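Every protein chain but one is kept in place in this view of the complex.
After this line comes chain A, so read on.
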Amino acid sequence: MFVMGFVCGQSVYEKSLQSRKRFLPKSNSFYGKNNYFGKVFKTSAFKSPKKSLAVFAVQTRQVDNLGDTFSQKNANQANLTQVPDVNGHFGRYGGQYVPETLFFCLENLAKCFEETRNDAKFREELNLLLKDFVGRPSPLYFAERLSSRYARKDGSGPRIYLKREDLNHTGAHKINNSLAQCLLARKLGKKRIIAETGAGQHGVATATVCARFGLKCVVYMGAKDMKRQSLNVFRMRLLGAEVREVTAGTGTLTNALSEAIRDWVTYPEETHYIVGSVSGPHPYPLIVREFQSIIGKETKQQAKEKWGSSPDILLACVGGGSNAMGLFHDFVDDPNVRLIGVEAAGEGLESQKHAATLTCGQLGVLHGAMSYVIQDEDGQIKEVHSISAGLDYPGVGPEHAYLKDTRRAEYVAVTDKEAIQGFKLLSRMEGIIPALETAHAVAYLDKLCPTLSGNPNIVVCCSGRGDKDVHTVMEYLKEYGDNDIHLDDL
């Protein structure tokens, strides 16, 4: 079925290319890019005969098949750090695919952001709050026992550090963005804040800063997510936020996002929408990246202090992609730093029950931006699945799509089962219970580390703490059995 869908999509796509060529004889670069797309799909997981190997197959194969003129041309042309352009495009991704009413808000927001981002007073206030209210800077912690798991016989091996975003107030990186956007909202004169949330971390962070600034707060959350993250629902309500249940569709993050956008279209004048990820229409991918980039800035500084240079590898989970983008951003222009994003493979890439958008998605438009989207052969958005509510999303931030296509970053996927192992591993070996989202990044270490040589410094973004997920993990282990992890089972 999946393969069928792809084959269908491919042929339609090629037909479309032909017709475009006919209609648009001048815009060479445009269908050049499309062609590239066609190739990506041909060579990525879809064509891989053994889907179970897809995660690795994608990486190696793409490089083999695509080491062609386009990518070289692209690498020369693309200035990776100078995106997005004024209309919010990262290459062909991004943009503003929203109902006309929202332009009123987006234009004002973009203007306000441009005026504010380098304003000394704004920076000063934000930095003070980040220090005293959030508790920044977050430590860069050397995970000694976890590193020893991957040590070779001669004692050499990767050195693993955790960027401890889980130690922030409210327990995740989300508050960096919510806090800064709240200051923006105040500047815009908006009294009402809305937000969407999947795992509830963004909702809690937003409810927290709204309480701090005395703003009215409405959080949209899918019915299924409210159930699996009930602790966070209660936290938001304690903080004075109104949590609105979204029953449409699968009752997950994507439906919550749609509903939040509908709310915003209805009350554009008094409301500010705090998008929680680097997704959505321009200027959100830019704004959220800017406010999350403190993760990477601090990491750069701390790495210099600890070992005198930048990290060799950065590893972060990707749902919409805000913690990954925050960590990556300051290193994008340094080609010596390998960037790896880890997506949710759910019950396996071949099962169709996954949320690995960059690995398996196709070009599409979702929630106001062009990016990779998990969709069926008609272009209808598909249901996705991940054990982690924060990764359970059929889209991904447009800049990640761009980093993938320019091959500046690599994207891989790990399954629910592997994530649970990662969850237990970090708990057991470092005394840190990570969020299930974070556990995806941790789980990938088992695959990554055996392929490395020397003593590379790896920074894993420990994006959130796992209290909220303890219940989910308990249920999972009840259903699938609690096979103990083997500490030396590599």
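The rule we apply is simple: a contact is a pair of C-beta atoms (placed from the backbone, for glycine too) under 8 Å apart; a residue touches a chain by one contact, two chains touch by 3 or more; residues count from 1.
The rule we apply is simple: contacts and distances are computed from a predicted model.
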{"item": "Absent chain [UniProt protein name; select from \"U6 snRNA-associated Sm-like protein LSm3\", \"Tryptophan synthase alpha chain\", \"Proteasome subunit beta\" or \"Ras-related protein Rab-21\"]", "value": "\"Tryptophan synthase alpha chain\""}
{"item": "Residue in contact with the excluded chain [from A:135, A:189, A:335 or A:379]", "value": "A:379"}
{"item": "Touch residues of chain A, complete complex, unshown partner", "value": "9, 12-13, 15-17, 19-20, 22-24, 87, 95-101, 103-104, 107, 248-249, 254, 258, 261-262, 265-269, 362-368, 370, 373, 375, 378-381"}
